[in-house]
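Omission of a single protein chain aside, the complex is shown with its protein chains in their original locations.
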Amino acid sequence: MGLEIKLTVNGNTHTAELEPSTALVDFLRDTLGYKGVKLCCNTGECGACTIIMDGKPVNSCVVLGADAAGADLVTVEGIADGDELHPVQQAFIDTGAVQCGYCTPGFIVSLKALLDRTKSPTAEDVEEAISGNICRCTGYTKIFDAVDLAAKRMS
Amino acid sequence: MDYFEPKTVSEALSLLDQHGDQAEVIAGGTDVMVDIKYSDEPGCLVNIKRIPDLNAIRESNGGVHIGPLATIHELEESDLVRERLPLLWQAAHQFASLQIRNTATIGGNICRASPSGETLAPLLVLEAQAEVTFSDGARTEPFGAFFQGPGQTSLGSRGLLTGISVPFPAAGSHAVYLKHAVRGPMDIAMVGVAVMATANGDKTALDDVRIGLGAVAPTPVRAPKTEALVSGKALDAALVKEAGASAASESSPITDQRSSGEYRGWIVDALTRRGLEQCWQALTGKEVA
Partner (left out) sequence: MAKAEYTVLGTDMPRKGGVERVVGKGVYGIDLNLPDALSGGVLRSEHAHAKIVNIDTSEAKAIPGVRAVVTAADAPDVRYGRSYIDRYILAKDKVRYMGDPVAAVAADSQALVKEALGKIKVTYEPLPVVVDPEETMKESAPTIHEDMPLPKNLPEGVQVKNVCGYAAVNIGDAEAAMAEADVVVDEVYETKMIHPQYLEPRIAAARPEEDGRITVWANAQAPFPVRTEVASLTGLPLNSVRVISTGIGGGFGGKGSGVTSSAGLEPICALLALTAKQPVMIVMDKAEETISTTIRSGCKIWIKTGAKKDGTLVARQGKVVYDAGGYSGFGNQAGGRCTQMVGGWYRLPNIHMDGFTVYTNKQVCGPVRGPGGPQATFAMESHMDSLAAELGMDPIEFRLKNVPEKGDGIVGVPKLRDSSLAETLNTAKEKIGWGKVKLGKNQGIGFATGAWIEGAGPGGGAVVKMNEDGSATVHIGKVDYGTAAPFGIPMIVAEVLGISTDDVTVLNVDTDASPWDAGTVGSRSMLVSGNAVKLAAEDARDQILRMAAGQLEASPEDLEIVDRQIQVKGAPSRSVSLASVCNAGHNEIGDVIGRGYFDSKASQADERERGSSQPFTTHAALVEVDADTGNVKILKYVAVHDVGFVVHPKAVEGQIEGAAAMSLGQALCEQVVHDSDGRTLNPTFVDYLMPTINMLPRIEAVTVSGYPGAGPYGTKGAGEIGSVPPMACIANAIYNATGVRVRRLPLSPENVLRALREAGK
């Protein structure tokens, strides 16, 4: 063990130790217990591990854990308001966009970041926001539907 | 593994001197993290992200100064880059997913020196300069000299890239960056072609045509013969065709899991033609006849 870092995740402050070579995804899942951050490709290609770091969506598998020192992170666990789901979360359920659901946290986080940036995203904005998120189950149609529904409900 | 977070460039340089080949610089980490997982872990990691002011993007001396820690998305968001360096902006815009663009730095892209690196051919075409710093001093050099082979740069294991200066392109110039990949931005480019040109006074010919090729040689390269072939001339279909073939002959692509060398040659040909046609049209308002 080497490094001790302090960071905020979903508004909670954590202080924990990590090996300097640890990827942020492993630190979040294994040390801090944020299992909603999903691990898949481990190479930044699938978006399953997407989190919001200081306001920006990033793939936590290609971020050095140590870089989270002092950072403000949001994971999928921090998106609902208590029992009240975020409109994107609700829309994923309502449109059938959750099949196996393994990609879902990554999509939700990417889309939450998008809707934080703009309330009425264009088709290009949506494509840009989630092209880095792979879903192997849905063929994306229901995910498009979910985005439309969430945007509609939010506006 | 040893780990350091130097707070100044000189502190970082002395760490590199001290640890030599054992040390690996890490910036955004999008390349280094994958290496740590799938290749061997370096003996020591020098994280330069805590060095202040290395991510600036600002106007300076008739051009733009870019700090190596500027992320690809920061380039994309910068009005200065969008308006004055559209070629670099286009490359940034076609660079991977938003998540990666939020993490990857331009310095990392350059120092990785992968022939397919998105920003490299544009930097060659823009005739940008690298500011390289060693513990015994700094110098600037053109990127043509900086890139020495796949993963090889003039930094060796002890230098840092501390800045990139990009002169403003000539007024009235037009540029296009074309990336060829199956999934657009999401893939590593099979081929990238950057074309920039200006028109002569009465818009009857192209001047100062510059062509940069990515992913088709051990380093990103310019295509000087092709540039000479078209500069000062009016573009017509025959010349465009000749230029495409010429650019292909100036490339030396390899075959790998992404595509064959032969195919890459065809794409250099196609994208060079397309780039020239688009420049011609933008600069003269006419289709290539």
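Going by the order they are written in, the chains are A and B; count residues from 1 in each one.
As a convention for this text, a contact is a pair of C-beta atoms (placed from the backbone, for glycine too) under 8 Å apart; a residue touches a chain by one contact, two chains touch by 3 or more.
Owing to the predicted nature of the structure, the values given are computational and were not obtained by experimental measurement.
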Touch with the omitted chain, as defined above, among A:H14, A:K35 or A:K56: A:K35
Subunit B residues touching the omitted chain (full complex): 34, 38, 180, 182-188, 190, 256-260, 263, 266-267, 270-271, 273-274
Positions on subunit A contacted by the hidden chain, ascending: 34-43, 45-46, 48, 75-77, 79-80, 85, 89-90, 92-96, 98-105, 108, 127, 130-144
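FYI, only the chains that are shown with their structure count from here on.
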Chain centre separation (subunit A, subunit B; CA means) in Å: 30
Interfacial residue positions of subunit A with respect to subunit B in the complex: 2-3, 19-21, 23, 42-45, 47, 50, 53, 56-59, 61-64, 66-67, 110, 128-129, 131-133
Contact footprint of subunit A on subunit B as seen in their complex: 1-3, 5, 26, 29-30, 32-34, 36-38, 41, 45, 47, 49, 73, 96-100, 102-103, 184-186
